[in-house]
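My questions will all concern the structure given below.
Note that one protein chain is taken out, while the other chains of the complex remain in position.
Labels for the chains are A and B, by order of writing; each one numbers its residues from 1.
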Amino acid sequence: MELSKITSILKELSSADSVTGNEYNVSKILEDHFKTFCDMVRVDKFGNVIGIKKGSESGKKVMITAHYDEIGFIVTSIDEDGFIRFSNMGGIDRKILPAQEVIIYGKEKVYGVIGAKPPHLLNPEDTKKAIEIKDLFIDTGMSPEEVRQVISIGDFIAFKPAFFELQSGQVSSKSFDNKCSIVAMLVAMEELSKIKHDCDVYFVATVQEEIHLTGATIASYNIAPDLAIVLDVCGGTTPDTPKEKTASCGKGPVIAKGPILDKKFTEKLIQTAKDENIPYQILIEPSYTGTEAWAVQVSRCGIPTLLISIPLKYMHTPVETINVNDVRNCGKLAARFITSFGNTDANTDNKNEPKLEECTC
Amino acid sequence: MLVLKELTVLNGVSGNEEAVRDYIKEKISPYVDDIKVDPIGNLIAYKKGKSQDSVVMLAAHMDEVGFIVTGYNDMGMLKFESIGGVDDRILPGKPVTIGDKKIPGVIGAKAIHLQERDEIGNVWKIKNMYIDIGASSKEEAEKLAPLGEYISFYGEFEEYGSNCIKAKALDDRVGCAVLMEVLKGSYEFDLYACFTVQEEIGLRGAEVAANRVKPDIAIVIEGTTCSDVPETEKHQYSTKLGKGPAITLMDRGTYPDRKLVNYIYDLARKNDIEVQFKQTATGGNDSAKIQRSGKGVKVAVISIPCRYIHSPASIMNKNDFENCKKLLSCILNDLSNNPENLNKILKGDEVNV
Partner (left out) sequence: MFELLAKLTNAFGVSGDEEITKNTIAEEIKGYADDISVDALGNLIALKKGKGKKKIMVSTHMDEIGLMATFIDDKGYIRFTNIGGVSPFCSIGQRVRFKNGTVGVVYYEEKLDDIKKLNLSKMYIDIGSVNREETEKHVKIGDTACFCGDAVKQGDFAISKAMDNRTGCAVAIEALKELKDPENDIYFVFTVQEELGLRGAKTAAYGIDPDISITIDVTSTGDKPECNPMEVKLGAGPAIKIKDSSVVCHPEIRKLLEASAKKLGIPYQLEILNMGGTDAGAIHLTKGGVPSGAISIPCRYIHTPAEMVSLKDMENAVKLLVDAISY
């Protein structure tokens, strides 16, 4: 896929507001993209979008997931002057909220600004602290009556999109966590349309990763794959971050190594990157990983799981920054690995051991 | 005791349990009808029951807490993160081994006479420490200890006095040793002994093992905290060394089935096996995942008290270990010989032993 096409899909998806818990409107957009490459596409009860590409030999299943929900907010009350109080959906850094522009999805789209008590009315000590969400409000400029006509408690709120092309292939927008992995997934789909693969591939754009890992939990159960690849983002290196916990934007997708990721297949993934001349980096995940891999690995009787991430700076802010080359390389790497995953490999560690029975759970 | 010694000396940090799994597999093969390794590494041993349909699951985890290589500094020392719950305060100055080749290293930080005044009274965080393997460059370190290589505490197995053992990884090689012992028996019901992985990072193995086995009853054998030491209030002891295996009433992860717990306690008393109750409700173990797997499982937890748990020098009392083996054998034999007891427990009725 051309870098320019990748950039344009990134722009399209990052402005398709899919706040965690309210992804339904965007599922249609993804469905249409998936239909371009997949044999079958459907959307489940919770909004997961599932596309299947059948392999040349039936049998083993690979599931590749990327969540398409983004962090945002929810309306908790409307005060007597028409200012809107809200609560977060997913993990938010409070420091980025003051003066942030948002869109409220009421009966129609309403634009607003997050405001707070002005600094010249605060004590000096208070100006040093990040403002609590309960002390913030959204100003729509509308009268209380106008507000109540279009907005209700429980309406979802997204960051207002603003897409910027920076230098050296870097782009910046809100919700690249995790829309950039969705684009990587589309790259993988396109690649797999051109090369032979034995196994059936299930592409799943999942929901509610930012809150309860709901989408991945139920998709893993329903599909019961033999191997799973999770695509997500990881911290991008900036001057103030520890090198061991971040990766550099532009130096390639990140292959995660750690206890919950399948050792044998991770080594195979690294070998694939080397063989195919795809730049890659390694990050160590000592346990949780902060991704859906946590839910997928322990689905049913256990699923060997891999994690490939795209380095992303300023995570969970409206100016998440990535390198488009990393997106393309992530998709290529996943696709090339899948083509090398044949029927014989599905039985992980057990080369010299009795074959695993079908799991009946 | 030899089996326990051999088990504790093996390195098996969460995610890297192969050596422990291979050892156990070899030793138990003569006693079991089937052995499987599941997709995430659990070792599941199966003994077909002589007559009954009920399924009993035993669980002990093979993994121990440890560390993993995350990076290097310019001098060729290793940056690392812990795997599982490790108290940072015990780390400075401890020896470790890295990888399958057990390359020796030491956990270092700034020496005392070079510390600033405000550093002297404070503890080091992991990010201030590093592992020195004597490499003279980053490249040499990378070759000997690649990114993602697992690191274990170094700790020899030693007898302390006439009654105690000091070793690393008693949590939960003691459980593994107990399970290996009872697998030698024969029982009327189907028995699955699950040697689980990744317990220390979130009870990962137990969850999938229970989904596969679908037991009616499960008993978890663990190593647990024992804080009967100075500077501790009596009511915070948790367990006492030498007072027998400890039965859990409740911990942060599980409220074990009380009828099963009472049955175990009464059976112990009837057979003159010294037991105690775990007197704090802290900690968690595989039973949490097993209890809530599938349609639900009646679970109980029996633990061997271990002082200084999650450190390279844990201490256990040999009698507690022997009594735990005796107790578990007793339970399995009683359930086997008296199937009405097993049925009562499954129905939720009291059992009179």
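Assume a contact is a pair of C-beta atoms (placed from the backbone, for glycine too) under 8 Å apart; a residue touches a chain by one contact, two chains touch by 3 or more.
Since the model is a prediction, treat every value here as computed from it, not as a measurement.
Within the set A:28, A:95, A:212 or A:264, the residue that contacts the chain not displayed is A:212. One of A:21, A:286 or A:304 touches the chain omitted from the figure, and that residue is A:21.
Which of B:5, B:138, B:292 or B:318 touches the hidden chain is settled by the complete complex: it is B:292. From the set A:8, A:36, A:127 or A:152, the residue in touch with the chain omitted from the display is A:152, counting the whole complex. What chain A contributes to its contact with the hidden chain is residues 20-22, 24, 44-46, 74, 76-77, 85, 87, 89, 134, 152-154, 208, 211-212, 214, 217-218, 221-222. Contact residues of chain B toward the unshown chain are 216, 233-236, 249-250, 255, 258, 261, 277, 279-281, 291-298, 346, 348.
By definition in this document, only the chains that are shown with their structure count from here on.
If you average the Cα atoms of chain A and of chain B, the two centres end up 35 Å apart.
Residue ranges of chain B in contact with chain A, taken from their complex: 13-16, 34-42, 68-71, 79, 81-84, 127, 147-148, 198, 201-202, 204, 207-208, 211-212, 214, 294.
Put simply, chain A touches chain B in their complex at residues 242-245, 257-260, 262-263, 282, 284, 286-288, 294, 297-304, 348-350, 353-354, 356-357, 359-361.
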